[in-house]
Each structure stands twice: as C-alpha cells, then as structure tokens.
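Notes follow once the structure below has been shown.
A protein chain is absent from this complex, but the other protein chains hold their places.
And now, subunit A:
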Amino acid sequence: MQATRFPARAEGLADRMTGFVAHLRMNGLKLGPQETSDALAVLAEVEATDPDQARQALKVLLVPDAEGWRNFDALFDAYWFNAGRTRQRSTSAHVRTQSARPQLWQAHLGGDAGGAEGEGETAPGSGEGAAEGIDGRLIATRTQNLRKRDLRELMDEESRRAAERAARDLARAIRDRRSRRRRQALRGSQLDLRRILRASLARGGEPLDLHRRTRPERPMRIVALCDVSGSMTVYARVFLAFIKGLVDADTTADAYLFHTRLLRVTPALRDRDSLRAAGRLSLMAEGFGGGTDIGASLAAFADAYAARALSRRTVVIVLSDGYCTGTPEALAAALARIRRRARRIVWLNPLLGWTGYAPVAAAMAAALPHLDAHLPANTIDALAALETEFARL
C-alpha cells in the first residue's frame, strides 16, 4: 500500500475531506458526493481534532461492508498521516510492476480507479521514494505480487472460445433445473385453490385472498476451484477459459484459483474483455506455476468463503491433477467439510483422460471417497462431453 503527500493546494477541511473520499473511492469503496458532506457533518458531531474519534466516526459513516471495515484503518493512516512512507518495502515491487505494465493495463486500471487523470500521473518512484504516490493519491494493490506469469501468452483465440463454449453448455446443463412441484408464492401462474378455500372460511366464505402457486426455480450454483500450480500449467489455458465460460454463463457462479494459496477470481473473470480478464488474472495469480497445496487451499476456501458460497444447491467443481504437497489427510478433511455444505463435488482431472491412469497418488486416493464424480478433462472435447455427465448428477 502506498500513499501520499497532501495536495499543496488543499484549502481547509472540506478540500481535504473531498480528497479523502476520492482516495477511498480509488481503493474500491463506493462513495458518492453525498458522503463527503455527510463526513463533514459527522466531524461536527465529534471532537474533530482527536484522530481516534475522527477515525471511528468516519469509519462508521463511510465504510459499507466487512471488507472495507478491515481496510479502512490502513487507508485512513495512509491519507491523513502519510503512513505509506513508513510501510514495508513490499510495495516497491508493485510500483516497479506498474511502470513495466503493458499498455493494455493502463486502460483497465484507469477505468477501475475511476479517476480521469489517474494513471498518467503515476510516476513510479525508485528506492525509498517509491512508497510515495502522487499528490493526495494512493495506489493500493489488493494482492502482493511475488511471481507472475502472463496468462495471455497461453491463450489462443480458438481454443479459448471452444473451452468457453463447453463451459457455457455445461453451466446450462447444471443450472436449468426447474422443480416439478409447485409451491405457494406471491406471484405465480396458478391459483392455489385449496388455500383460497381454506382462507375464505375465515372471511365468511368470500374468497378474498387469492393465493398463488408457482414452480420454484431451483438453479444449481456452480463454484469452480481451479488448480494453477506448475504441474497444471499446460492445461491452464483451457481451464481458465473453461471457468471463465462457467462464470459468464451464470451470474451466480463463483470461481477461485489455487496453488499454495487460494484466490477468488470471479470479479476479474466477469470482465467482458477476455484478454483483459486474463491480464487481470495474471496480476493476481502470484506464484502461478509453483507448488500445490490442495488440502490447505480447499481448507482456506472452507474457512473464508464456504459459508457464503456454498448451499445445498451448489455443485463444487475442482479442476486439478491431484498432485499435492500437503498431506492426504488434510485434503480429505477439507473435502469432507466442503461436502457437508455443498450438494456435490465433482473433480475434473486432466490425467484421468490418459490411458492407464489410476488415481494412485495418495492425495487423490484420499480424496476419492468424498467425490461424487471423478471425470476426465484433458481436452476441450472431454470438457464438452461433461455436459451429459452433469445432466445426470
């Protein structure tokens, strides 16, 4: 995280507060002009010269959700105390990357930051000075960047399209499950005569309340967890296109990448520009192509995301070859935890398409009892063939 001198031209509190709100906005909080005036009003309610009080009051007012709640203190320090100066060196690596960033990114990050003059001004500094941003601005990275690989080099247009198409068909096959039973609803195609009659008794036999019934939609939700470790590199192109297809076809789908750590990539994948999405991914996928710890990654998923991401109507898709540096027990335990919350776990294994492959790797053997299906996925054709398998699940 990186910050910033005050704008020399700042005049008084209102100006600085505008800058602060803009600074928060750049770091992903959705705030409007109304919030700026609210913030000034709030400061009148507390002792504005006491930083603790000001911090608490502004936090309560400006933060909209749990993620913002965690980040706010750092953002506050960065803006009001120029704390970016004293922050750890890891930031400088990021700044270097920014300067080395391909042209493609500039447009994307500029759009993300929401500032018109945003990127043009980000003069990358050097050494200690690198922590300093531009006038009153802060550039924060959401993730550290240790190692990167540009996934775009792995993507050619044609196979990407094919993988996305396969994923879309698959998503549709899973999703479209309409119930045959009807249940009561406020709006519905059918009148629920039994309930109308029953309710009319209380109204002296007049059918005043018209109850309705409808066929509830019971879409299955897809959560995809994709292994991007070294052993999976050759498949990464296809698999990433595949999960992008899944996410595109279904607004509720959720996607994660893992190697030794787990990362939620759904927002990046939602980017309509596929190449740009790949670019965003490669920035996020630090350590891409490194080792794998499937058990720990899945446990991290169960800890941080499972409560929200999983329900009894969720199909969890794991894309991995099952080569794991963690213990098989940890993997089995993590899968068992996910299994309890989700409807099904499907493991797509590129190695399974090979003739003569048997899941003898300890990790895979430990995982098998927790899987509903263990299916091959080594080619795009294999992915496309999954549709019928999923329709059966």
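Just so it is clear, a contact is a pair of C-beta atoms (placed from the backbone, for glycine too) under 8 Å apart; a residue touches a chain by one contact, two chains touch by 3 or more; residues count from 1.
The rule is short, and it goes like this: contacts and distances are computed from a predicted model.
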Hidden chain of the complex, named as in its UniProt record, picked from "glutamine--fructose-6-phosphate transaminase (isomerizing)", "Putative transmembrane anti-sigma factor", "LivJ1" or "MoxR family ATPase": "MoxR family ATPase"
Options A:K59, A:R161 or A:H374, residue touching the unrepresented chain: A:K59
Hidden partner chain, touching residue among A:L75, A:L170 or A:A299: A:A299
Absent chain, residues of subunit A that touch it: 30, 32, 35, 41-42, 45-47, 49-50, 52-53, 56-57, 59-61, 63-66, 69-70, 186, 202-204, 208, 299, 303, 307-308, 336-337, 340
